[in-house]
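Missing here is one protein chain; the remaining ones are kept as they sit in the complex.
Which chain is which? They are A, B and C, in the order written, and residues in each are numbered from 1.
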Amino acid sequence: MPEAAAATDTRILTAAEAILEATDQALAADPTVFVMGEGAADPKGIFGTTAGLVDRWGPDRVMEMPLSENAFTGVAIGAALMGRRPIVIHQRVEFCLLALEQLFGTAAKAHYVSNGRHKVPLTVRLVVGRGWGQGPQHGQSLENLFAAVPGLKVALPADPVDAKGMLLAAVADDNPVVIIEHRWVHYVSGPVPAGPVATDLTGPKTLRRGDDVTVVAASYMAAEALRAAAARANAGVSVDLIDLRLARPLNLEPILESVQRTGRLLTVDLGHKTLGLGAEIVAGVTERAFGALRAAPVRLGTPDHPVPSSRSLAEAFYARADHIATAAGTLAGLPAERVAAVAEALIAERREVPFDVPHPAFKGPF
Amino acid sequence: MPEAAAATDTRILTAAEAILEATDQALAADPTVFVMGEGAADPKGIFGTTAGLVDRWGPDRVMEMPLSENAFTGVAIGAALMGRRPIVIHQRVEFCLLALEQLFGTAAKAHYVSNGRHKVPLTVRLVVGRGWGQGPQHGQSLENLFAAVPGLKVALPADPVDAKGMLLAAVADDNPVVIIEHRWVHYVSGPVPAGPVATDLTGPKTLRRGDDVTVVAASYMAAEALRAAAARANAGVSVDLIDLRLARPLNLEPILESVQRTGRLLTVDLGHKTLGLGAEIVAGVTERAFGALRAAPVRLGTPDHPVPSSRSLAEAFYARADHIATAAGTLAGLPAERVAAVAEALIAERREVPFDVPHPAFKGPF
Amino acid sequence: MTAANPDLDPRLRPLYVAMLRLRLIEEAIAERYAGQDMRCPVHLSVGQEAAAVGACAPLRPDDRILSTHRCHGHYLAKGGDLTAMLGEIHGRASGCCGGRGGSMHLFDDDAGVMASVPIVGSSIPLAVGAALAFKQAGDDRVAVAFLGDGSLEEGVAHESLNLAAVQGLPVIFFVENNLYSVYTPLAQRQPDRPLTAIGAAHGLPTAQVDGNAVLAVADAMETAVDRARRGKGPTMIVADTYRWREHCGPNYDNDLGYRTEAEFLSWRDRCPVETTAQTLHAAGQLDDDAILRLTIREEIDAAFTAALAAPLPDPATAGAHVHA
Partner (left out) sequence: MTAANPDLDPRLRPLYVAMLRLRLIEEAIAERYAGQDMRCPVHLSVGQEAAAVGACAPLRPDDRILSTHRCHGHYLAKGGDLTAMLGEIHGRASGCCGGRGGSMHLFDDDAGVMASVPIVGSSIPLAVGAALAFKQAGDDRVAVAFLGDGSLEEGVAHESLNLAAVQGLPVIFFVENNLYSVYTPLAQRQPDRPLTAIGAAHGLPTAQVDGNAVLAVADAMETAVDRARRGKGPTMIVADTYRWREHCGPNYDNDLGYRTEAEFLSWRDRCPVETTAQTLHAAGQLDDDAILRLTIREEIDAAFTAALAAPLPDPATAGAHVHA
């Protein structure tokens, strides 16, 4: 949590409430800010994150959109080029696949191609679906696609403070910023400063200090990793847990610094492992801190197939705390029984909750 | 070159001619094959790669398309689901950004989501622009985006044999196959078997055996790497040069085998280095052959900014033979002067040709 | 049974039975959804039965339809297997997708339900592609894209209409205008003009029908199908209808305030199932309604029982079928 926030009253909010508050404050602070999306002004307000805003700010600032993802993303870019600060929302990451040409072709390149004269102060919120059988077309995170594009910033908030603070920072930023918001992070609660406090868009934050294994995770995976790190610590392996926060630009420095200490790196991707953020982190760390590595880095992430709907198939799809704990323990060289014991405890603890709803223990800030 | 090809007459063709021949042969061999694209049936025929085919096969099999990339990609998928074998062509990779939802959402997932019952025998040819000031929106390769999607196959032919053979293999394949075709590969000439000989879609091929450094490159970068390897060899460093060919599914085995011998890995991306194919290769090799690595792997690729138009800016944008030779020499531990000497020779050799047109020395097969 | 009123269209009774079956199936899903065993989103089409059933009436099993997130009705009307549908919604290995897709991905190759696609608009070009395949193969099959009013806002709908028109393909764009996209009324999303103007802009013959009048729908569709089979190209049909229950899920949602109770009631008064039942009753052709319902309920119960009895897919198979 940044300094300024400490000076402010904090309340316990869910990330969804924090996003709503941030949006309200952004609209209040700057008349050029506006919101657009399918459902932005409807009674449910994008999982509650825009609920009621149209009543307060009117339909010209909280704009309901037709089913035209490509056009309204382009409209937002055009307005941003003229100095407005749109917040575009797609209720699922997948819907934004229809708008990638605008985002990758125009928004990401406008500043560059205009030789620095044009700015696109655009925020795009993309919601990752998970649970209750979302299935192949409503459950992808695709952060690696967005993170592959120079000119974008890509944020992955993991807790309510960042859900609010990174949204405010994105709105204040003069670049197109894509925020990948996990539905299960929406439910996470924690203390959030009351004021319009932006957190930075600069890079990782350390959630937990440790000396044995560096674990890098983002968004909801940071929550799973935190449970794993706590369990691992009881079993004698101390995890240096890093919440990636920003997938582009990727600031490797804190990770390199950590690996210099631990010599061991585990990455946990929200999306597919293959060509995921973990690939870039492992490659970058290996290139730049090869001598420090004491063991082969390990990546976790979703397997190379679409997100299945049925709970029996989806259960094995996502990396969980027990998988992370097992990978971290193995990487640290623990004997197999001690590795297994922690994983079993984590599984047992999880057993009461169905796998297709979030674990109730997740509370921020991390 | 596969066995079967050896039995066939070969002629010297450019890759563009080889693609035209493959398409003609595919149309001849199977009445369910058809071609669709903007310009597929126009007088220039997609850089000559479909020239004249409409006269031979008629407008129902060589279909001219309206400017509707998303729809006609979807139409091809629909036809493929009904057992046809469309070849869809986009004259620039960028135009396909408009069709990613169809390709990633429907084509890539149809077999999986139908529990193996549906097939999408679709071929998508995407042409990478380079040279003559193409600029930010006509010069991207984006193979990393496509390679990130389970269910697709992604081919990057580097020479005329593969330009023909991988296209025929793609048309015969029951999966959606994206072929990323570099404009400068179109100009490469080499022996091509006359018959309809498909090469495989299974993975890398070794272009040159060596024991000091493993270099992995694809598409046009294989050509640059080949010049570099030849020059390096003269200076006492033997390069094991691997043409990646297939970015998805990624077959790491031949690369791992090579690194076991060389202990040194250099990857050369056609597109951006960050989150490029090299990231996955380096991460995968490091995970699985950590003990064999004698030095930190190195990646080359385009820098983290859009493709600039002006020749003075574009010149430094692309990895060239001299960059590759320098990186390989340094990785092999050569003294700086010897590294520099080879690079200088390569630059001198290149000097007569402007940087925004292909080097005339590139001849296949590699 | 002999018709008491010989003037009544003989298609009406089987169409009624099909609509009733569809209604009872979706009501059963709604009722049992609270049991928490259907663990995927469901988009019910209660109230829209006449559109689905009327549209599929003139189709042959070897014709193909493409559907959307709201696919139950289309799937069933085209003859999709009920047990495979319920298996899918229950996430069972017996589901049409083996549990991989959930309720928004229904298909049945034998019945001609080619695919359902949960991305709005994305199924439309697939139908055009199927039509292209039929034309290329030289047979007289037709493809139908079912779409909602909202999907006409997607660019791909326009690209597809244009392409179908230029190529003269045997495809029918069947629009169910239920006035809403989720909670957003048409007037907030589109200008005030008939939806058929979109078809006209792409050079298509168009028809607008009462989407709650099953025979009117079937007639419009028959004209279009006939045109397509004769190689005369595509048609766009707009059927005005209404979704009764919430956009996604088993409940009613008028309490949200996005539409008025009065509007809802006026449409419910024009219930496609009920109004057809009345016509048949008046003609003396529905004395066995109670028996019909019983038979259908038995079929439904059996299908639920089968779905619940089927195993969940083996987790070890999750990675299969990525590539053909």
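Structure notes:
Convention: contacts are C-beta pairs under 8 Å (C-beta built on N, C-alpha and C of every residue); 3 or more make two chains touch, one makes a residue touch a chain.
The structure displayed is predicted, hence computed values, not measured ones.
The chain we do not see here touches A, B, C in the full complex.
Touching the missing chain, out of A:H111, A:R125 or A:R245, is residue A:H111.
Only one of A:A16, A:A40, A:V62 or A:I77 touches the chain withheld from this view, namely A:I77.
Among A:G151, A:P204, A:G284 or A:P297, the one in contact with the hidden chain is A:G151. Contact with the omitted chain, checked across B:D24, B:E257, B:D304 or B:E349, is made by B:D304. When the missing chain is restored to the complex, the residue among C:G203, C:G231, C:G257 or C:P311 that touches it is C:G203. Interface with the hidden chain, as seen from chain B, comprises residues 38-39, 41-44, 64-71, 94-95, 97-98, 132-138, 303-306, 308-313, 315-317, 356. One chain is missing from the display, and on chain C it is touched by residues 153-159, 162, 165-166, 188-193, 197-198, 200-204.
Although one chain is not displayed, its contacts with chain A can still be listed: residues 32, 34, 60, 63, 65-66, 68, 70-84, 101-102, 105-106, 110-121, 150-151, 153, 173-175, 249.
The definition used in the following text is that only the chains that are shown with their structure count from here on.
Chain closest to the overall centre, judged by the mean of its C-alpha atoms against the mean of all protein C-alpha atoms: A. Chain A and chain C have CA centres that are 37 Å apart. One inter-chain figure worth recording: chain A and chain B are separated by 32 Å, centre to centre, where each centre is the mean of the chain's CA atoms. Residues of chain B in contact with at least two other chains: 70, 101, 105, 112-113, 150-151, 249. Multi-chain contact residues of chain C, defined as those touching 2 or more other chains: 97-98, 100-101, 105, 117, 119, 155-156, 322.
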